[in-house]
Structure formats: C-alpha cells, structure tokens
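Below are the structure tokens for one structure; questions will follow.
Missing here is one protein chain; the remaining ones are kept as they sit in the complex.
Entry: chain A
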Amino acid sequence: MNDMTIPNPAEAARVPPPAPLGMLAELTHRCPLSCPYCSNPVELDKRSGELDTETWKRVFSEAAAMGVLHLHLSGGEPTARKDIVELTAHAVKVGLYTNLITSGIGVTREKLEELATAGLDHVQLSIQDALPDTADRIAGLKGAHEKKRIFAGWVLELGLPLTINAVIHRANIENIEPLVNMALEFGARRVEIAHSQYYGWALENRRMLMPTREQVMRAAETVERLRDELKGKLVIDAVVPDYYARRPKPCVGGWGRQSLNVTPSGKVLPCHAAETIKHLKFDYVTERSLPDIWANSSAFEAYRGTSWMKEPCKGCPRKEIDFGGCRCQALAITGDPEQADPACSLSPFHAKIVALAIKDAAVDQTDYVYRRFGGVPDPRVTVTHNNAPVPAGPVD
C-alpha cells in the first residue's frame, strides 16, 4: 500500500480557479505616441521579440476555449502589427468579443474597413485633451489630435461602436466637460474618464501628472452631473484616482480572478504592472498553454484569493470586495507587495500616499519623461525641453 500515490492534501483541496472573463493582448509595444502616463512597463519589448501570428492565434483559441469573453487588442498601437486583420478575424472566428484599443494614428481607412469586415466588435480610441495643442503636447506628436478626429469619423461611417478613452491628469482635469462633449461630437456611445494610475511611465511622471485633491473632487462632481444629463445618450465610466481615496480599487477584479494580460513577447501577467514585483516568475505562452498558466503559474497563485493576506486585510470584511487593492501599488509605496494597498485608509502607509500626492500636486512642472524604447533616460544626461509639441519617438 505504501507504493500507492497518496494525494497531497494541498493538491487534493485545490479547486481550479474560475475562468477569466477578459484578456488584454498587448500585441506590440510599438506606438506612434509617447504619452507620459502610458501603462506599459518602462522597459518595452522590442519588435524582434514579438510573438508571431500563429502563436497569437493559438493563444486566442485557447483563451476562447477556457471561457474568456472579451479580448482587448492593445499595445502599444495594435494596428502597428501587419497581421492585425488576420489576428482579429481569427479572434472573431473562435467567438471572442474583439475590442481594438487604438491611438487612431497610422491606421488607414482601408485598414479599418478590413477590420470591420473581419468582424471587429468595438473600437476604443484614446484622446489626450479637448484642446488640440495640449493634446498633441501630451501625446508627444504634433497633429495627432486632428488625425484622431478623422479616424473617429471613419469609425462612425463604418458603423462600428466607439468608446473614447481619456486619461485624466493635471494638464486636462479642468477639461472633463469639453472632453465628454468631444466624445459626443465624435459619435461615441461610451466615454471612459480614467484618472491616471501611477505605474510604469505614469509613476515616473507622477510629479507632472498628479492633480490636487480639490481638482479631483470637482472632477467627480462634473462626472456625476454629466452622467445624469447624458443618460441614454452616452455612458460615462470613471476610473478613480486612488491616491486620494479612502478605499482601494478592486485591482483587476482581484489578482488572477477575472483577467489576464499577455505581453508582446508572450509573457502572461495578472496585470499590467506585475513585472515590478521582482520575485515573481512569469510564464510564457511559448512554453506553456494559456489554461495551464492561468491555473498553475506561480505568479498567478502568489496573490490569488485571500490566503496570502496579512492585517489589516486578513480580518477585513471587505477582503472579498477589493481583494486588498493593488499589489503593485502596495510594493511601489510600502516596499512590500503583501501590504494592504496604501490607498486604503486602514493601511499604516495611508498617510504616506496622501502626503506623496499632495507634494506631487504642488510641483509646478510639466517636463514629461515621454514613453520611449530604452527606458527612462539617464538623469545625468541633460535634456532640454521647450514645452512645445515634440516629434514622435525618443525626445532626447
């Protein structure tokens, strides 16, 4: 009898996690814009390391079979991939709801029409501001705003539903109403007023992006009022700025619980910023299947559920509501990814995050560190900024 395999109690008790609802496919990190709040990591994947067409198609098939519903085709700029139409058509074929998250730059009308014919479900277009000059300066590309306006027109002509996504920060927080009006004018059915989340490039630029608490309060009132006024015409979804919050956001709906993220090189992450947690080991779709990674990857297991928690999360009645907030933010502010998200007022680090926000909001500077390949420029290299719109690409 001793030779019989006795199930390891931990293994036997392990229930496979429910299937994810959404997948973010970062098809490429290449992008014509250089927005300083980009959620991509500071170290971007190069084109030479990107997954090939067949691998992405296999990943989409696996995602659909395991129960993923929404596929977000993102980047960088996803249309920078030559195979974007083929990839979209395949995703549609396997039953995924396809959402193109685009800057609208570098996409021809012909390409968009091919995507529409391939069955693309929805387009999400980013807008940097309601004023063209500021918008172009934020995007780091002169003329970008006008190109976006033209692109939005094509989306409408082709009968595709449109969402406008506006990342909100100090330079445009006073322009929420004009931004919402612009979304209406563009023919959007939905607008995302998404306050910048401070990871990746946004964390590098926090001093240049952070609004004051008063600005955030006013912004929330504006959103509430507009939501009421535009009911039935435009859906307004808001992503809150959590440095000034009392309760943390349920980041990605709970770690390894609802969504996953595949990077251009095929690394599978529980969220955008997970790579900042250095001790985690991530798996690649080129080495393991997507369902295997979702169920068994140590990086997904690390903070899935609530058993990893310590106080104040462990005994908190909200632990199944917000799942302790964001692990990456806990790490960035407290140095420990198992801490409660400091956005929570119960965190011993809450005063610290509020103080950081107040300090950064008082900085009178807008010399952004623009998103670029090769990471953040060496501070010892002098960079001259003249506050004028800068051309695409590296700005130093």
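Note that contacts are C-beta pairs under 8 Å (C-beta built on N, C-alpha and C of every residue); 3 or more make two chains touch, one makes a residue touch a chain; residues count from 1.
FYI, contacts and distances are computed from a predicted model.
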_Which of the following is the UniProt-recorded protein name of the chain this complex doesn't show: "YdbS-like PH domain-containing protein", "ABC transporter permease subunit", "sn-glycerol 3-phosphate transport system ATP-binding protein" or "Pyrroloquinoline quinone biosynthesis protein D"?_
"Pyrroloquinoline quinone biosynthesis protein D"
_Selected residue (touches chain absent from view) among A:A19, A:V94 or A:L131_ = A:A19
*asked:* Out of A:A89, A:L234 or A:A274, which residue would touch the omitted chain in the full complex?
replied: A:L234
*Could you tell me which of A:V94, A:L131, A:L160 or A:C316 touches the chain that is not displayed?*
A:L160
*So that we can see where the missing chain sits, which residues of chain A does it touch?*
19, 21, 65-67, 69-70, 95, 97, 99, 121-122, 124, 159-161, 163, 189-190, 231-235, 237
